[in-house]
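Left out: one protein chain. Kept in place: all the others.
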């Protein structure tokens, strides 16, 4: 990952600001012959799109993606695919306050300090709108994966809102698409709805934990020791706005385990190795085992809140600020489709890397 | 990060296996004129070196580093610095069992599946011995940082062993160097010593949580949005053997906070902005704020234990295995100097990147 | 350079095909605070634009560039700058013939063989239209260079058309902008005009040699040994369509010199070292000397000609082809602004790289 590009062979460069004319992604290294169309990409963008329910920002934009290059007669040509999304809801408003004051918890102050200039309109480049470009690029990655590894599935969902965790015994995959929180626990969804309504009314916000699982991942993906699959997944998730922690498999809880508890024992199954458990999250030594790849990450609460906070102006004066405007009380909700997209990009990239170096051959077992 | 190289401008490529003739690091992009000598690097390596107390593996090697290039008359020339560490304690032994069986929790099975060949002697490339090369490279980074940002300090320490956490109220930085666990809590050190003795006797192992703090980091480091400082730190830490989770600032606990709790309010101090708290871990929008940069990560328990575990052979037969030999009951202990080294490498790399793009100028406040 | 990106810190990714909706460049790593506007970029694009005289293709397009991101209130913000150029002259025509037949000398057959699909409309991605994006990106690089090194000048011109070379004794820099061939030799321009008219009428084409000189380049740019300034310049020029050879300084003619002839002797001048000659083209050991940086390259004749040539169809049948349509009899003419743009991008990139690693400090002489 380098500045605004991530990936090694499947490389995505995103561009654009919250309130500029457009934003998008330049996707390089896609295999040729992959069916790609705007409608399929739109499907994934619509999941991330704000304004769909009362728990996400009321900014209303179609987030319609245009394919400007790299696709011919419905399939990828192997050349760069340019994906552009016009910004349509650029409300004319007075930016005077946030132009002069640094919002606590936002990148306002650090962009200013680093660059000596910042596009303060809606956060500029540091806005979560950048993630729309990731979702579009992830749609390309999904289409390529669908051809190369048809059984691969990527599923993201919320497992914690504020201090409220789901009950894993109530896990129902079918439930994920049914509630506005992408959570597999219907009971949690009901509790969270009430909790979030209260928060929203009080002008406050809250954090969340998201989990993304990829099943059907072939064994052998990951390039030790600095291009490990978990290394790239950690980087991919940490690069998402507001993410403060990333876990693979048991994650931080691994610390409390003993070696005998943590061992994922191996037995021989009809189609190769099977494991008694998956504490490792599907990755050993940076390389996929063939088990589910499990990633989890925490999103901090939205920093734009109606509570007055102390801050300073660009001129160095102490002051305070209330961040009005359209904001998500739990920005973690919309991180679900973004994280799925990042997972897709990382897995495709590693499939290509592995095919490049090893030809995709595998050491036989049995 | 790409295969065996990490970093953008300050680039470290490590090489070598546990039981080959040597291992090392090729360090490219070091600024010229940095005082570098083997004794200074050895200081850092000695901290990581095994066999120093009863809690780390009894493999005894001097881990003596040789500088083969890139240093002339005691200072770096700006050309690649080759650091080599000979492997001296390559006990002749029978590798028959681990050559044929895959140790659960180890990379044995994934290396075999990916490459169709593996150097099974001591884990080969996946051995934690690779981290000696990181520590040596980190010594170069520290020397460069000492010239460029003299006030910068990097301190790593253990904050949790198994389920036992330190008490932050007993935090005493001076204590870190006094106990074998690099922990700032003397009471915890005593408790852990007893706990680990029991574990070691029972042939089991346990995980840990390490925290690394860099103070004196200038504001403005980090290249959004895919070369964010936290993105690169997450990748750097996750690339260390056995790490399963990485946190910045409040990390996973951020999820449970509300926006009003999480805001690090800003005031104007005599030398620039000061913050009421540091939930963000010194990074906003991927760019350093000037506060302490705080990273935390979990190390899983050592997979080599004396408890019998079920596994399979390369031929696909079910069997079981006990991993004898010299192993750390808590491999997290030796991760402390490794993590400090990775922090140093990432910070230097971002100092150079930032100087390249912006010239190091800063937007003035006040 | 990697797939569709070139540069290390100043990174340009181009995208788009000849007859798609648009093409452009994603420019990442530009220093912040550089004045950038569409009119200034348009100035450079207009020089490359076809249809300006009878010696370039009659395709008429405004090649109007739009800045979609990375610029705020007239200056660069340090974030990616997206430059888009709409394709407006996409004549509806029958592509049947070139869809089925491979044009000799074109990339038709190799794109097909590599990707199994090709956008045959106007050459698709392999069209020289891609170079419009380079010129736009080069305009950004020039603006940044103008701030960082105000005395730096980049001048490209044609020194040979077909077998007809200019007379260096008639070199007049002012002449370059006065003739359609960007040549400093007015007499050559007149001869070439007649020659090219004849070629055009006969439906044939011819090659050319272009020279690009950068004066005012600071000493110290270039990162030995694989990021040498001449290495990157060679790659930059060779990546331009139809280029078959690249020379630095005396280039291929160096082979015929003796060491005593080739030595550029050094003396001390009032402002540092001065050289008796510049056989080296301003680069020693991959690093700039402060003299003029001199690059020269050969462009092969346009492959699209009216002479019938033998070829095959995608189905493997022998056939022949005449490439009708709008084509430049000497595509080298339009390579001049493209090469200037590549020179600008490489020099800026190396300025940033050098500033990153060394801080821009210089070993003093005298």
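Labels for the chains are A, B and C, by order of writing; each one numbers its residues from 1.
Assume a residue touches a chain if its C-beta (ideal position, glycine included) is under 8 Å from a C-beta of that chain, and two chains touch if they have at least 3 such contacts.
These numbers were taken from a predicted model, which means no experiment stands behind them.
Participant: Among C:69, C:87, C:183 or C:303, choose the residue that contacts the chain missing from this document, as touch is defined above.
Facilitator: C:303
Participant: Determine which one of C:39, C:174 or C:365 touches the chain that has been left out.
Facilitator: The missing chain is touched by C:365.
Participant: Consider the whole complex, including the chain that is not shown, and state which of C:41, C:248, C:293 or C:339 touches that chain.
Facilitator: Candidates C:41, C:248, C:293 or C:339; residue touching the omitted chain: C:248.
Participant: Could you pull out which residues of chain A are in touch with the chain that's been left out?
Facilitator: Answer for chain A: residues 9, 29, 31-32, 78-79, 224, 352-353, 355-360 touch the chain left out.
Participant: Pick out the residues on chain C that sit against the missing chain.
Facilitator: 1-6, 8, 14, 102, 104-107, 109-118, 125-126, 130, 160-163, 199, 204-209, 219-228, 230-235, 237-239, 241, 244-268, 273, 276, 279-281, 283-290, 298-305, 307, 309-312, 314-318, 332, 354, 358, 361-366
Participant: Considering the whole complex rather than only what is displayed, give the residues of chain B touching the chain that is not shown.
Facilitator: So the residues of chain B touching the missing chain come out as 2-5, 11, 13-17, 20-24, 26, 28-29, 32-33, 66, 68-70, 72-73, 75, 77-82, 84, 114-119, 124-125.
Here, only the chains that are shown with their structure count from here on.
Participant: Which whole number of Å gives the spacing of the CA centres of chain A and chain C?
Facilitator: So the centre of chain A lies 38 Å away from the centre of chain C.
Participant: Let me have the rounded angstrom distance from the C-alpha centre of chain A over to the C-alpha centre of chain B, please.
Facilitator: 26
Participant: Cα centroid separation between chain B and chain C, in whole Å?
Facilitator: 45
Participant: For chain C, which residues are shared contacts with two or more other chains?
Facilitator: Within chain C, the residues that touch at least two other chains are 29, 32, 78-79.
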